[in-house]
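This structure is in structure tokens; I'll ask about it shortly.
Omission of a single protein chain aside, the complex is shown with its protein chains in their original locations.
Up next is chain A:
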């Protein structure tokens, strides 16, 4: 059986609506216009994932500086339900990991995951992320409202 093609592509003003649509379907939270405006400036930190030329996933990150520490924050990383467990999430996360490695000046990568999202927890743990904190009432409009903070500390070379 032939393998499907999985590729990443840039987010541009032309296709940003696909990212919006995707996030609307995949995540229970909705993001405002500012979010998408920033995404357009994010360069390699925002990518669409294509499965046989269809947009099925997207990842958006931003750089977060706290107490002089540069950290990469994954804002969204998601894939349409029918296309999960095909390596699309892995492709996107690997892209992020490669990016921070190449840049070399990040202390860590972190993200929030709803506490009941076992699939996501397992996924990130596979790549060396750990739960470092659990925030109560992190989400405002969804249940459960608590979120784990997952973090991967990067060894500085």
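Structure notes:
Keep this in mind: a residue touches a chain if its C-beta (ideal position, glycine included) is under 8 Å from a C-beta of that chain, and two chains touch if they have at least 3 such contacts; residues count from 1.
The working rule: contacts and distances are computed from a predicted model.
According to UniProt, the chain absent from the figure is "N-alpha-acetyltransferase 15, NatA auxiliary subunit", selected among "Peptidase C13 family-domain-containing protein", "Ribophorin II", "Glutaredoxin domain-containing protein" or "N-alpha-acetyltransferase 15, NatA auxiliary subunit". Take chain A: the residues that touch the chain left off the picture are 1-2, 4, 12-15, 17-18, 21-22, 25, 51-52, 54-56, 80, 82-83, 86.
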